[in-house]
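Every protein chain of the complex appears in place save one, which is left out.
As written, the chains take the letters A and B, and residue 1 is the first residue of each chain.
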Amino acid sequence: MSPGLFLVILTLFVPVVAFLFYFAGLKAANIAGGVINTSIAVLLYFFRPPVGLFFVDFTTWVFIMMVTAISLLSSFYATRYFKGSKMGIKEETFYLLMALFTTSMLFSLVINNYGLMWVGIEATTISSALLLITDKTETSLEATWRYLVIVSAGVTFAFFSIILIYYSLGTLEVSSVLAITAGTKSTPILKIAVAIALIGFGTKVGVFPVHTWLPDAHSEAPSPVSAMFSGVLLPTALYVLYRIFEIDPLRSLYVWFGVISVVAASIFLGYQTRYKRMFAYSTMENMNLALIGFASGGIAGITGALLLLISHSFGKAGAFYSSGNVLKATGKKGIEDINGLWNSMPMTSGSMLLSSLAVTGTPPFGTFFGEFLILYNLLTLHYYIQFVIVLFFLMTAFISVNLNVSKMIFRGESDYSEPDRVMPLISMVSSVMPIVIGIIFLVMTIEMV
Amino acid sequence: MVDVQYVTLVETVLQYFFVVLFAPLFAGILASFKSKVESKKGPSIFQPYYDLFKLLRKETLLPEGSGLLFKYIPYVAFGVYSLISIIIPVLIPQPIYFTASADFLGGAILFSTAAFMKMAAAMNSNSNFSALGTSRAISFNFLSEGTLITVFFAVSLITATNNPYVTNHFLVANPLQNVSLDHIFATLAFLMLFLYETGKLPLESSGLQELGMIEEGLNYEYSGKLLAINKWGSYIKQYLLGSVLLNVFLLPWGLFSTYPLFFLDVPVMILKWLLLIFIVIAIETTLAKLRLFRILDYLATAFTFSILFLIFSEVIV
Partner (left out) sequence: MSSIAGTLAYPISSFILISAFYMQGQEFIRPMIRGQLIQSLLIAAVSFIVGFSENNIDFIILGIFIVFLRGALVTYFLEKGVPSKKVYFYEKKVDVAYLLLVDLIFIVIAVFLIYSIVFSSISIKSLIGNNGILVFPLTLFFQGLFLIASRRTTFAQIIGYVEEENALVLFALFLLPIPIIIEASVFMDVLALVVISSIVVIEKSTHERVEELIG
């Protein structure tokens, strides 16, 4: 067995094994498992598994890195977040589902089969649905239900595309499908399959007309789960969508859907009154920007999309952790209800400010370089109209998010206190990561040049 | 050999008088048999004729404020039903005089015209009760008319012509076509429609309870001769729809078109009708009446079947 294959199998089992240790009474096992899994993911960069049962290239590796890292942060954060609060499901159940959730995401990423990728995506829905009702309020139940019904109905639609791919190519192995289609001319059936996948998997990515579950689920989930959703679940679905897109690049269609979704997300961002919901729409915007990046292709587009996704996942996780801190300390969900975090919760307000700057693409955060590359790529493809539209709505989104966040932080005074010492630390670490990524990227680029 | 001209003339006359004169008989047989099944003594099978004669002798009273439409439309409607009876294959399975005047769709539209005129006449009676009956009839008819036209329209897709005679011949020649999916659906839809249009039980109890009446509500203000004509028209309509159901959908076989044999069509038609009467009695005695607003659901189901039929006949070759 090659070391790469061993590592991949290990990474699939570590979350569940860690949970078993946790269940046996070792409370730190979850965090330890996360650390181990992240280290395995790092090692995977050097030891790739041979193409066969699994298919891991550089793009996949970036996604695996994201999943393991954000899972680690979230399970660490969750241990503090749920302390002292009443939970709708048992704490063990929560961690079990988190482990299954992580495993199913990793499974969808590494598996070398479109059919099983679909199964993996469906499994993420199943394992994550009950995480949403951790708070068990009327609204969270409703949000859970919408998430279940809309996403599973949409992903079901995507199975048509899997059937059509299998019908026209006779295989579902990602590597062989990509090898077959690389040189040949595309057929109408494959075009239809790829277009269906955009709506089907697009439901989970948050493409415009089928995004409606997204803000509900993100705003009603407990913060560690929101971070997982925003940071890694949606990118995982995007990864699967990208793999199908590669079969027959319908560039214009995908780019236009991405552009329309960015526009819609920015418009929705404008009138949000709850901060978690606002961050959810910001996620939608970033995902669709990454979709544009993948769809426009080329080195610049794909690098930009990957850079955007990985910095965004840390940044948005930071934003949701900060929101969790604020929610825990104040118990309020509305933007207008919260004033002057600056003097009472300095650490949290710092992380919140940083993360909101990160997710809106401010230099020197990694997201900025990602967005820059994607927009640059649009220009090189002569997509001028799309370029102008996206640029304009990125700016409006920047203004909406940062204005609201600075209102919460700098307006007036308050007498809240930080809920905990560790939680703000985690959110701060998560929010600083995009800067680190951005700087690493800059240094690497300069060295290469 | 007898001249073709005369054969066609005899056929036309035979069909017309058979339809007009025998239509009440089938209603009588139905009522009589139904009573027998329900262990009642039941009326004679000629009861509809007695009723018609009795009504024809009685004085005709016009409600105060009723108009011309109310007075004359019964005759016009009777005329429309007479016309339909000589343009569709209800007895003789080959074209006769007048056949060329309308096709399948034309027949459907003539049915709709008669229904519309009867409603207009009822509105013209200056009676609140009739107006109520009319609104009730209209609120159901929009679905039944749709079904009627869709079924007629769709059955023509089988042969790519909307000539009912061609369809009939085609079905006789290709027996397997009778168990094809689209044909079964169309038959089902048309049977459901037949039950509605002729006021049969799950939908309408044609007694004197005003709660259950749809068609009867339109006749409410009529008396004497006009009522007789209206009732006669209804019998003819029932016969026509039933015969279309039998000859085009259910049992297209057994009819003759050559010279002396076509007289046999009369007993054949009566036998076929007996079968239909048994089907109707089986339905009427086993089902309870639907609540009034459930009738819409029933008709929507029939409509659904007819549209499905349309889809299938279009897609499945």
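Operating definition for what follows: a residue touches a chain if its C-beta (ideal position, glycine included) is under 8 Å from a C-beta of that chain, and two chains touch if they have at least 3 such contacts.
What you see is a predicted model, and the numbers here were worked out from it, not measured in a lab.
A.B. asks: Going by the touch rule at the top, give the shown chains the omitted chain contacts.
C.D. replies: Checking the complete complex, the chain left out touches A, B.
A.B. asks: Using the definition of touch stated at the top, determine which of A:44, A:109 or A:172 touches the missing chain.
C.D. replies: Residue touching the absent chain, from the options given: A:172.
A.B. asks: From the listed residues A:67, A:129 or A:295, report the one that touches the chain absent from this view.
C.D. replies: Spelled out, the listed residue whose C-beta touches the missing chain is A:129.
A.B. asks: Among A:115, A:249, A:298 or A:363, which residue is in contact with the omitted chain in the full complex?
C.D. replies: Answering carefully, the residue with contact to the hidden chain is A:115.
A.B. asks: For the full complex, which residue in A:141, A:253 or A:347 touches the chain that was left out?
C.D. replies: Reading the full complex, the residue touching the unseen chain is A:141.
A.B. asks: List every residue of chain B that touches the chain not included in the displayed model.
C.D. replies: Contact residues on chain B toward the absent chain are 143, 181, 184-185, 294, 296-297, 299-301, 303-304, 307-308, 311-312, 315-317.
A.B. asks: In the full complex, which residues of chain A touch the absent chain?
C.D. replies: 113, 115-116, 118-119, 122-123, 125-126, 129-130, 133, 136, 138-139, 141-146, 148-149, 152-153, 156-157, 159-160, 163, 166-167, 172, 187-189, 192, 215-216, 219-220, 268, 271-274, 277
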